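One protein chain is absent from this view; the other protein chains keep their places.
Chain IDs A and B follow the sequence of writing; residue 1 opens each chain.
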Amino acid sequence: MGMTNIKSVSRNTWLTLCASLAGIILLFVIEENFDRFTMQIFKLCAINVILALSLNLINGFTGLFSLGHAGFMGIGAYTCALLAMTPAQKEANFILQPIVPWLLDVHLPFLPALLASGLVAGLLGWLLGVVAMRLRDDYLAIATLGFSEIIRVVLTNAQPITNGSLGLKGLPRYTTMWWAWGSAIVVTVFLVLLIKSSYGRAFKSIRDNEIASEAMGINVFGMKVLSFAISSFLAGIAGGLLAHYLTTIDPKQFFFLKTFDILLIVVLGGVGSITGSIIAAIAVTASMELLRFLDGPLNFGFMVTSGTPGLRMVFFSALLMIVVIFRQQGLMGTSEFSWDALARIGLLPRRKRSHRSNGKTGKERVE
Amino acid sequence: MDLQTFLQQFVNALSLGSLYALIAIGYTMVYGILRLINFAHGDIFMIGGYLAFYGVSIFVMPWWLSVCLAIVLTTAFGVVLERAAYRPLRDSPRISIMISAIGASFLIENLAIVLFDARPKAFPVPDLFGANYVIEGVHIAAVSLIIPVVTAVLLAILLWIVHRTRTGMAMRAVSTDVDAARLMAIDVDRIVSITFAIGSALAAIGGIMWALKYPRLEPLMGIMPGMKCFIAAVVGGIGSIAGAVLGGLLLGLIELMTIAFLPELTGYKDAFAFILLIVVLLVKPTGLLGKNQGEKV
Partner (left out) sequence: MMGALLETLDVHKQFGGLVAVSAFSIRVESGEIVGLIGPNGAGKTTSFNLITGVYKPTRGRVLFDGRDITRLALHDITRLGIARTFQNIRLFKDMSVLENVLVAQHMRMGTNLFEATLRLPSYLRKEKHIHEQARALLAEVGLDALEGDKATSLPYGKQRRLEIARALATEPKLLFLDEPAAGMNPQESAELMDFILKIRDQFQLTIVLIEHHMQVVMGICKRMYVLDYGVTIAHGTPEEIQKDPKVIEAYLGAP
């Protein structure tokens, strides 16, 4: 806000810089000290942060219920994998039918391959958005779900390009801690800036009242397509990271239920909150691992159950239901983290209020 | 293609299409009344199949008793589901209630994995349904003949309920205008429960017949048929029972005939429904038999 005084800006800037530094040190410490299994979880957290943020952009900030994310992830994963694999790796994978010649010799470093996976997914999102954004509410949801499934079926059948249901194996393990978290941070910053910009306001106005937004001169259809394309772009990036994290991909991984996993994170965190999505992505990913014991044999002291695979997911789906029914705003509602908000609840020393109080209610911007 | 192959595919399509139609009716009725895509409908279908299976295999009941019991229990389950997961959100934004439906579906599927085991089970098909006939070179499984007949009978009963009884009249009233119906002293909650009961009963019958046709039970078996039947309902015009039947038959026909004529597209079979959906939504968003509804400014 324009009236924030200079002193508090510098305090917040300092806090942000310190927090960033602490984050980098933390990443470094994790990288040095933890075993590979724990590191894998940390990386998955970062990928899920990107996925949750991208789904939140379209569902939370633009108010369009899209269920197509799994498909766009799939596009990103395959694009990145096919561009980054060596010709020898490709030949080893395509045993049923050789790969199309024009793809065989393409071999890019990870960064361009990753950007390309975002661009291909974003472009496809833009094209499908032009079709889908003519629909609304549940029709939009079901049509985007349809796109996701069509993409999966095409991935399964386009044997000479995707290797069909066999999938791709032995991808280079490019997704390091730095790549994963670096991407997550870049995406977060991008999204914060986007939401704070005039475009972000336009997106939110569509969510709040489409007709009024249109009457204010906003090209609602164009903005919806834009939001959908950006969201698909980010899903593509996450897919690329995921491919080189798992090192094995096949079309089944991008079944539309995958979108529901991300939706779970977004709803738990708060539909329309960047902070909420980040916290929930980390919390859900970590607890999925921590609660892995639920799937194994359980010892209640008086009795021991044999392993019940799936109990973990029962827990999460039940949690989703409880949140939807009893606390629809999730963890954060539409609120965001800010140093000022921390100060207000007493976790930081309060600064003197020299500027005019403008009666902000629970809603804060990311500083 | 010769006539014999055509007839063979036609019989198959008719039986698959009737099955789709039966399940699509449940979607269309719930949507007509609550404007809700009941994502869990496909899972109710799955539960119907499993309950019938357990009745026969664990409780060693005669198959007809097991089937009846499975239908009753599944119906009760559908009604409870509506009370627990949808009723508390009736006045919430549509997105919330849709998330609740997705969550409910997710929960039922995961519970099914835990309770029923993720490994597929073989459904015991009674001899009556398992028989095979060959007429003029066309192979016809008994179940393929029984399904369209059962669907037709159920449809007739349903149409009688909706158009000839007071409850049916109340259902039509609620689906036209909930608030006006309430003013006319219609107990909306009761009508919603009845709608879920009917829809779930049809889903249970559909699930059991599906298991007779494809005798393999899996916790996630309801997902794809569920999606396809919802699409059938949208294609026919959501909210319209006749539309759901038309959409179901059409979808069955398109799926099997396309494969029959163009076998190289077999791998794309699961995408047909979605492509059909998107085309219909763009060309005639209200579906083939749907009524127009615009937003009031």
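The criterion applied here is as follows: contacts are C-beta pairs under 8 Å (C-beta built on N, C-alpha and C of every residue); 3 or more make two chains touch, one makes a residue touch a chain.
Nothing here was measured: the structure is a model prediction, and the numbers come from that model.
Chemist: Taking the entire complex into account, which one of A:His107, A:Arg136 or A:Lys204 touches the absent chain?
Modeler: A:Lys204
Chemist: Looking beyond the chains shown, say which of A:Asn12, A:Ser213, A:Ser277 or A:Ser317 touches the absent one.
Modeler: Looking across A:Asn12, A:Ser213, A:Ser277 or A:Ser317, the contact with the absent chain belongs to A:Ser213.
Chemist: Tell me which residue among A:Leu115, A:Leu226 or A:Ala281 touches the hidden chain in the full complex.
Modeler: A:Leu226
Chemist: Using the touch rule from the top, list residues of subunit A that touch the missing partner.
Modeler: Residues 1-2, 190, 193-194, 197-199, 201-202, 204-205, 207-209, 211-220, 226, 272, 334, 358-361, 363 of subunit A touch the chain that is not shown.
Keep this in mind: only the chains that are shown with their structure count from here on.
Chemist: Report the inter-centroid distance (CA atoms only) between subunit A and subunit B in whole Å.
Modeler: The separation of the two C-alpha centroids amounts to 33 Å.
Chemist: For subunit A, which residues count as touching subunit B in their complex?
Modeler: Touching subunit B from subunit A are residues 59, 63, 65, 131-132, 134-135, 137-139, 141-143, 145-147, 149-150, 153-154, 156-157, 211, 257, 260, 263-264, 267, 271, 308-311, 313-314, 316-318, 320-321, 324-325, 328.
Chemist: In the complex formed with subunit A, which residues of subunit B make contact?
Modeler: Per the touch definition, subunit B meets subunit A at residues 35-37, 85, 88-89, 92, 94-96, 98-100, 102-104, 106-107, 109-111, 113-114, 118, 223, 227, 230-231, 234, 267-268, 270-271, 274-275, 277-278, 281-282, 285, 297.
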